[in-house]
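Here the complex is missing a single protein chain, while all its other protein chains stay put.
For clarity, chains are labelled A, B and C in written order, and residue numbers in each chain start from 1.
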Amino acid sequence: MALTGVLRPGFAQVRVLSMEDALVHYRDRIGLNVVSTGDDGRVYMKAYDEFDHHSIVLRECDEAGLDMMAFKVENEIALKEYEEKLLKEGIAVDHIAIGEQPGVGRRISFVAPTGHRFDLYAEMELSTKGPLVKNPDLWRTEPKGMKALRFDHCLLYGSDVDGTKKIFEDILGFTMTECIKEEDGTLIAIFLSCGNKAHDLALVRHEEDNKLHHVSFLVEDWTSIRDAADIITRYDISRDIGPTRHGITRGQTIYFFDPSGNRNEVFSGGYSFYPGDPTRVWEMPNVGKAIFYYEQQLNDRFMNVVT
Amino acid sequence: MALTGVLRPGFAQVRVLSMEDALVHYRDRIGLNVVSTGDDGRVYMKAYDEFDHHSIVLRECDEAGLDMMAFKVENEIALKEYEEKLLKEGIAVDHIAIGEQPGVGRRISFVAPTGHRFDLYAEMELSTKGPLVKNPDLWRTEPKGMKALRFDHCLLYGSDVDGTKKIFEDILGFTMTECIKEEDGTLIAIFLSCGNKAHDLALVRHEEDNKLHHVSFLVEDWTSIRDAADIITRYDISRDIGPTRHGITRGQTIYFFDPSGNRNEVFSGGYSFYPGDPTRVWEMPNVGKAIFYYEQQLNDRFMNVVT
Amino acid sequence: MALTGVLRPGFAQVRVLSMEDALVHYRDRIGLNVVSTGDDGRVYMKAYDEFDHHSIVLRECDEAGLDMMAFKVENEIALKEYEEKLLKEGIAVDHIAIGEQPGVGRRISFVAPTGHRFDLYAEMELSTKGPLVKNPDLWRTEPKGMKALRFDHCLLYGSDVDGTKKIFEDILGFTMTECIKEEDGTLIAIFLSCGNKAHDLALVRHEEDNKLHHVSFLVEDWTSIRDAADIITRYDISRDIGPTRHGITRGQTIYFFDPSGNRNEVFSGGYSFYPGDPTRVWEMPNVGKAIFYYEQQLNDRFMNVVT
Partner (left out) sequence: MALTGVLRPGFAQVRVLSMEDALVHYRDRIGLNVVSTGDDGRVYMKAYDEFDHHSIVLRECDEAGLDMMAFKVENEIALKEYEEKLLKEGIAVDHIAIGEQPGVGRRISFVAPTGHRFDLYAEMELSTKGPLVKNPDLWRTEPKGMKALRFDHCLLYGSDVDGTKKIFEDILGFTMTECIKEEDGTLIAIFLSCGNKAHDLALVRHEEDNKLHHVSFLVEDWTSIRDAADIITRYDISRDIGPTRHGITRGQTIYFFDPSGNRNEVFSGGYSFYPGDPTRVWEMPNVGKAIFYYEQQLNDRFMNVVT
């Protein structure tokens, strides 16, 4: 196998204040399919172009935010290897039993230095609502809303960015594709890839730990970003910024909030990362352009509102 | 590293009947940059969004076609390992000295059962015309012509598709993402990935060996496919088919010929491949739809004209 | 008023073999709204971005084709003036009573030399499903299917193209924006505008009279053409040709058939016509490029299949 170890982002479990409102948002606006609902009320969803059972888990709770982000690894061997390495680095590892989420194999779980919980797993059942595989048409049923293709990545905020970076690079084999750096070398933001994507996980230095900046979904192209913007305005969804482009990753993007205040992104394009490509580096005077290539400046909301 | 072994397609060396005409085509129409010209007349080119020294080599010759396709591997260790494995399978391995192409490290070279020559290498110098890396703007200079982003893959024709498949899967670690199959299981066409792309190499069963069907370049989106079509008509470039979409890979595409008769493709979109995704299978009655999703039928030229 | 006389295409009454199948096609695939159904079974539809009561009338019948195409004129004065002029040219004029179609004022009706029936009317009620007008959002309800914006024009086939041209130019004030011409000056195809559109009516010389080539709907852009193509394949709609571009008008286009065999087009773009612009002229050796700019050749079906 050419892709080994951590294969890709698997799912994110997001806390929402009202499941009813969240369903309208994630299902009808972003366009995810509801795959199943658990006995504990958690709702399992996936984008129409994803094979695995689910990629987004919604959990009703009185505080918004991210429970955990989970990565799929190559196999059971990799899972064991990662557990050993984490323990060796002094990081506690929890075990989540098979079936704690429907269709998902056993998971190992750890809390990174930025306070975020990450899970790793090797097995997930295929959804019966996944893409067609025999003489496959483009889609099983007409995509709706923003026509999200897949859950793509998360951007997380926390203080010890270097600590989490070390785990993802040294233990989990991620590569830093791009970063924002202070003059003294302090990393302000890092973008980490485990394959050919410009980022599978991004981290921004922030005083408070364990914060979610956004959960991101891929859409087809720039025209899909406009369509998302139309939907956002038409249905009075709270918009943060966009349509615009990132300097970092070059992705075309729009940000908005779910009814609980969790930030979402739909994006398209941006470069593919080939191992061996140089790391792109942004210096602080260019941070505005790094984040919003057209605006060339940050807005306070984007920097400070997290869940 | 999460991507190991073979990292990606590196370059293709293409034979052209007239270098002068080929330059107009690949530089002004497809939009590649000329990086350098060798003493032996070979011209080294790259797309504006590629870092490495070159991805397309043009060689003037009295017969069109493909000299070889080369893949970049992780490192020297991988290179040695592949050599051993190839030899163990009874496949002769040639050594190409460092510098046989400017900026390229030593290569190993073998002829696959379908008659095609493939090279592997671990090192290539970065081009001075690559993407910016410090506070990087979108592009160094305005992209031109079809605005190709990168050399993406080749589709090759030959008889022993199973033999070449075996090498790429078993030795080089590729995965078959999609295929066309006869009722008796005979593979008519296979699409092989070494990372997250739907294909890095494709092979079609054909009586004659060592044939090139097309060299493919990535462009931004469906609108870029239209722009390419406009350029193709405006400059009287011989068009094969498109704008259309593939059933296989779902890529949006247009095919055309360089002045020497080598087929080119520019394409956009299509799915990303995640290891573990099921293999999509097309049956022969659906072969038209598999290749051209909108036309749902093949044209003779597409099936039979190769170089 | 700067636009006077004939303001624009108003509606087309199309004969379909099965109303049930036609509704799925025009409503769910093309995306028209059903406005009302008449006592005689006729169904009145409009695109989501049209104000008037309807723009497409479907009539169930055992023969497909076009009953009539109707144009909206400035006012009652214009209507009377056109009647006089038509009579003066020896063309019989029928009177269609107010309310023969719901919401439509009185019409005058004539048969043009190519055998087609054209109606003129000055009044049509607004639909309650039209675009919003007070602090208007983009759309009232989410557009669906191909997201047709409006009924745009018809292309009709008949023998005496010069005769019908004369009426539309001399009496109704249309301008020929573009044409295909034989060496001896014979007009093979003409494109007529009554405002700023490249065409509101097109006519092609053909031995049989009173034939419909296609009814055309406007969509937003080239990406909408791709989306229409996806829908066409996904739902096994019979496709004629496209996505492609016309040389004439430069419109981006795809052709397909309704379940009764009537050809439809969805198109986008193309130039705006400003009075005073020169007439674009295509000569017969370039007829392929005139019709299909990318293919540069006609297909038999496009030339010969009419209803």
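Note that in this section a contact is a pair of C-beta atoms (placed from the backbone, for glycine too) under 8 Å apart; a residue touches a chain by one contact, two chains touch by 3 or more.
Here the structure is a predicted model, which means the values were calculated and not measured.
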Among C:F11, C:F174, C:F191 or C:F217, residue touching the chain not depicted: C:F174
Option touching the unshown chain, where C:E83, C:D160 or C:D221 are the choices: C:D221
Chain B residues touching the omitted chain (full complex): 137-139, 142, 221, 223, 230-231, 233-234
Residues of chain A in contact with the chain not shown: 222-223, 226, 229-230, 232-233, 239, 242-245, 252, 289, 293-296
Residues belonging to chain C that touch the chain removed from view: 1-8, 49, 51-52, 72, 74, 126, 131-138, 149-150, 172-175, 193-197, 220-223, 245, 247, 250, 268-269, 271-272, 274-283, 286, 289-290, 293
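The working rule: only the chains that are shown with their structure count from here on.
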Chains linked by the largest number of contacting C-beta pairs: A-B
Centroid distance [mean C-alpha coordinates] between chain B and chain A, Å: 31
Centre-to-centre distance between chain C and chain B (centres being mean Cα positions), rounded to whole Å: 44
Contacts with 2+ other chains: residues of chain B: 222-223, 245, 289, 293
